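The structure is given below, and queries will be raised subsequently.
Only one protein chain is missing; all other protein chains are in place.
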Amino acid sequence: MDESDEDYVATNNGKAVVSDRDSSEDFSDSDSSILGDGVSKRTRSRGRSSGRQTRGGPMQSNLKGNSGGYSWEDEYQRTWDIVKDDDDGVGSLQTLVQTLIESRKKKIMKNPSTPFQRGIIRTMIVIIDGSEVMLERDLRPTRFSMMLSLLQEFILEFFDQNPISQMGIVMMRNGIAIRISDVSGSPQYHIDKIRQLKTKQHNRFEPKGDPSLQNSLELARSLLMYNFNNKVNDTQNSKEILIIFGALFTSDPGNIHKTIDNLVKDDIKIKIIGLAAQVAICEEIVRRTNSSKTSSSYINTNYGVIMNESHFKELLMDCVIPLPVSEDFEKKEKKGVPLIKMGFPSKIQPSVTSNSSINLNLPSICSCHPDEENDASHSKEAGEAGNGTYSSKKVIGYKCPQCLNKVCQLPTICPICGLMLILSTHLARSYHHLVPLEAYKEVPTMEEYESTYCYGCLLKFPSGRKNAQSDDANKIESLTSSRYRCGKCQQDFCIDCDVFIHETLHNCPGCENK
Amino acid sequence: MSSSNLFKATVNEHLECLPKPIQSRLYEAPATCLSIYRLLPPLAKFYIMSMLFYEHPIALKDMSKWCKPTAKKIQFEALKRLRSLHLIEEHNKGSHLKLHQTFRKNFRDCLTGSQTSNAFGNLCTSPDKNHIDVKFLDMFASQKWESILHFMVGTELSVAPSKSVLSLLKSGGLMEGPGTSASNLKITNKGFQFLLQDVNVQIWTLLLQYLSLTQDLNMDPVDVLNFIFVLGCLELGKSYTVSSLSETQISMLADLKDYGLIYQNHNDKERFYPTRLATTLTSEAAALRTPSMALNQVVDTANSEATEEQMFSNTGGSIILETNFKIYAYTNSPLEIAILNLFVHLKTRFPNMVTGQITRESIRKALFNGITADQIIKFLESHAHSQMKQMAKENLDKKIEFDANNNINTATDNQQLSVGEFGSANSYHKLEVLPPTVVDQIKLWQLELDRIQTFEGYLFKDFSSQQEYDALRSYASELGVLLWSDKNRKKFFVTKDGMSQVADFANKNRGR
């Protein structure tokens, strides 16, 4: 219901604000501030404001109508009244065009132009609920499959934003904790596992029984600790657990408070997303593990209960963003941020014949799977899912630049010399955050322009309107020059290039050629 | 049976059926080389290109290594095409392959720009007194061509097509009747099928028919073919001199003008203009929709003085087909309506559209007329309204997404998500423009009529061992020539084409 309302307002607003774009942006600013310290704080407030900010869509200005009041205070406007037809019928098209451009421009704005501060390297265990309540159909089609499909998106996003982080997945089912996927840095591996889970829903992994928070927390804790037992990069890692909890109870074999104590001791941070309602023990877990002076705010950010599907997604995607630098921020500041030594290995593929064009791919032994049998069963399991990833992974290997040892999967920590190995492309994926591209400015409408073609794609720009004086002033305002100029290199681009450059490419072709 | 291979005479097959000496002579013209090259399947194109600048013959067994094992069938077909066109020749007792010498030389010259002059027609240098632009040529071409089609469906027309066209239609079996006078001719079943084809296929059907006629008239088929191919390489909107043409080719001009392929002014016999119909002759399937579309647009404008904007808006067809077998066609062209009438039970007619229903009876009527289900489906597909195409695209996207989420089918090519999914999922998912229910039903209706399919081929039996049987059988199925197999009785059946290959393989195996 919430959704549909907003949609209506969105279209309504979008059309109405067409002519004065500046003012609409003003509104959005004031909106976000209102939301920030606004009325409906509870679990929702943070999810909202931050989620909206990152998305930056028209939704943000939704609540406000044209005249500055809330939209429901406005006079009722019929859609056909809003669309104004010009005498010759051209005007309506132009306003439409304008709206489209507006929306595109707004889409660009979602990229923050301030340098992105990256958090520390994270290791996250995701605990998902596989208990009977997950079969509930209040989320479509069921809570369980909804969660899984959202989780897939989450995994991709997580590794996109945190290229050198690692993740593992644990499921609570029938009173015990099941390890779904090992701690690994490969998004594809996790997604495959989730997919398997989805297809196997009807037998082994069908949601069943009661959830056990304690069991799963202990398993997650041991996974996290196991992963750090080599002490290599211990200090700069943050250990996190994300729980997606559908049930309202937990059936545990022992005293969960002891587990919590251990978690606190190990400095593991826990976030919980509840699918039904707030649960006291969850609140306690979150409060204790994220110990801080301002505890109340931590509950808000780290324990959220979903209101609807989109809110679920928002809460989940919030977990992508690295945790705020924790309470020992000051201490760290003195200490300084850690510097990590890393290796950028080369991909090697042993091929036997060098003169023939056929590749004989001989699998070779890698150091990360010394146990051959274990490995075989591993790949067999993967093969079951109709996936040949692992067999190919064994052929292709990466050579540690420090000890020349071969590993088969990146990113990882070299088992021989303990060097952190990563593909430089993993790091590079997020570099555009470091050097954000300035937004292009629209060239004001003029009678004549310097540029005839888009610098990027050679698209011919519409020429200036010579007879502009003859038209009424209204029209000129609604017209665009279709040119967007980079402030640095003074080159003009078309709207498509503008969008493409800011959303996908993150390079200004003009500046690159300077 | 006859219906399916009635229009087998497409260009390629015609070319393949030519005797080798004639093919060799064809390859002497660079334009022909280029055109024939364009008509080849992609893999064959790649083979030719890779051999073009390589001086030595290539070992057959090296060549087979270029392809992945899964692509063996496609490779087999590509090589078969090349062989039957004699573009590749065996060398060194069949172990090596090399390109046809003449073809190689001329195609190379064509690419490097060192071919003889006049290979792509001589531009007329002096300016034409009558200004002739592309629009005019399009109008001219569509008028000529439409008038032929209209004549075939029997629309009342002020001008009947010329005698030569009529005799061509008759000799091609598209129309029949006593004498060649326009009023006596009636469209045949073959003619109906003809109407359902793409414009390009139609033109080629007529041109090939024309070709066989010229042979009776003692015209040199190589000359004729060459000229047709040169036409395909000419440029729209430019005039070319007649003087550089051969005797035969000049005599062709008048006929080609009747088909709307070229335009020639009455007073100025020294120059001719190729029309869009001619310049797009050698474009293949995907690219080919463009000219026909362009033509449709021109026809539209001619009919209703549509503005340019409209021309852009109604690219694509006009037919909407619903899952309940109802069909709506936004057209008022008598031609299109007549074609629809062939297989649709038309119900109502409005100023700008007709509605109808596809029924078992209407389809059966068409099938009895010799039209195949595939032809109907293809016609509907190529004339589908852009709205339908858009919807199909959206559906496809949804489907791919759904399958990706549910791990169906796509796991293999999703394995390298981070490396980019280049083996795009499209190979598994086909764009379904028409509702699948209707398509299937039309096919089923056809199956009702012919329940027995016949194949020509060879039976392999009496294998000495299971291994031998297995090896040979799997080889045949890899090539895609296997039709039937029975494991217990150790027998299998292959198509006629695959016989020699499989037999070769069998002999080789036995020899070992």
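Here the chain labels run A and B in written order, and each chain numbers its own residues starting at 1.
One rule holds in what follows: a contact is a pair of C-beta atoms (placed from the backbone, for glycine too) under 8 Å apart; a residue touches a chain by one contact, two chains touch by 3 or more.
Everything that follows uses one rule, which is that contacts and distances are computed from a predicted model.
Undergrad: From the names "ubiquitinyl hydrolase 1", "General transcription and DNA repair factor IIH subunit TFB4", "Anaphase-promoting complex subunit 11" or "Ubiquitin-conjugating enzyme E2 2", which one matches the UniProt record for the unseen chain?
TA: Matching "ubiquitinyl hydrolase 1", "General transcription and DNA repair factor IIH subunit TFB4", "Anaphase-promoting complex subunit 11" or "Ubiquitin-conjugating enzyme E2 2" to the record, the invisible chain is "General transcription and DNA repair factor IIH subunit TFB4".
Undergrad: Quick check: which displayed chains does the absent chain contact?
TA: A, B
Undergrad: Looking at the full complex, which residue from A:G185, A:G246, A:G304 or A:G456 touches the chain that isn't shown here?
TA: From the options A:G185, A:G246, A:G304 or A:G456, the contact with the absent chain belongs to A:G456.
Undergrad: Which residues does chain B use to touch the chain missing from this display?
TA: 30-31, 34, 37-38, 41-43, 45-46, 49-50, 52-54, 58, 62, 65-68, 70-71, 73-75, 77, 110-120, 123, 125-127, 133-134, 233, 235-238, 279-280, 282-287, 289-290, 293-294, 308, 312, 315-316, 386, 389, 419-424, 427, 455, 477, 480, 482-489, 495
Undergrad: When the complex is taken as a whole, what residues of chain A touch the one chain not shown?
TA: 97, 100-101, 115-121, 163-164, 235-236, 333, 335-351, 354-355, 357-359, 396, 398, 401-402, 419, 423-425, 427-432, 434-435, 452-454, 456-460, 462-463, 482, 493-497, 500-501, 504-509, 512-514
Note that only the chains that are shown with their structure count from here on.
Undergrad: When the C-alpha atoms of chain A and chain B are each averaged to a single point, how far apart are the two points in Å?
TA: The answer is 48 Å.
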